[in-house]
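The complex is shown incomplete by one protein chain, all other protein chains being positioned as in the whole.
Think of it as A, B and C in the order they're written, each chain with its own count starting at 1.
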């Protein structure tokens, strides 16, 4: 089993908490969007709000990617594992669509 | 108060249900991401999953935007309200970042 | 043949000039990127520059889309042509990937 390098120091634990908090806020925003649809709020207002949720999710993706690069990717490349660079590009390719 | 044109026919009610169902699935995916972080799953696997959530949210945005254009925007422009085109560009500008 | 509504007033002619000028600048930036690759400039510097070119092209797309919505789409919807909304969503779908 691949051990997760992202949780080996207390700094990383704080980072993990921050990421989970970001997701909790996004989960709340998604519920807010559902409430807007249920209450039949004007579509353009819902769209403005859902654009904000997309931006929040992109910010989460960037923070997680940064954490991944600074911990796992650096560690794997140092240990001579060349597949880390390939795997990183697969992930980035999905984020860049 | 702006009345919401997106809910005046049974077809629009079905559309609204579809949009809410999309959001419920996305909410579940966000909770899944939180679980992955809690269980300390390998970051690259979380990133692949969160890229899929971003894609699902983009699909929701496109469907809501299409619904908005076909109902509110068409109605407003027909009724001579020129501000509908300006408002639409504000929303699209946010979605295109 | 579809007549182009985007060029019926002097304001639209100014808009068309602005759009062509944007493209001329982007064309110059692309040539600049080729020069950087030929002169073997450090990749990260080329990437920063090509991210700027992508942003410039997105700004062009947004301006052309705004012009299209304010002229052609408004005109077609007013004249009762419902296909304008469908066609608009096809274009937006491509820009939102």
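By definition in this document, a residue touches a chain if its C-beta (ideal position, glycine included) is under 8 Å from a C-beta of that chain, and two chains touch if they have at least 3 such contacts.
Given the structure is predicted, the values throughout are model-derived calculations rather than measurements.
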item: Contact list for the unshown chain, restricted to visible chains; value: A, C
item: Residues of chain C in contact with the chain not shown; value: 2, 4-7, 16, 19-20, 23-24, 26-27, 30-31, 33-34, 37-38, 40-44, 46-48, 50-55, 57-58, 60-61, 64-65, 67-68, 71-72, 87-88, 90-91, 94-95, 97
item: On chain A, residues whose C-beta touches the chain left out of the figure; value: 58, 61-62, 65-66, 69-70, 73-74, 77-78, 82, 85-86, 88-89, 92-93, 95-97
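Throughout what follows, only the chains that are shown with their structure count from here on.
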item: CA centroid of chain A to CA centroid of chain C, Å; value: 30
item: Centre distance in Å when chain B and chain C are each reduced to the mean of their C-alpha atoms; value: 24
item: Multi-partner residues of chain B (at least 2 other chains); value: 58, 61, 65, 88, 95, 97
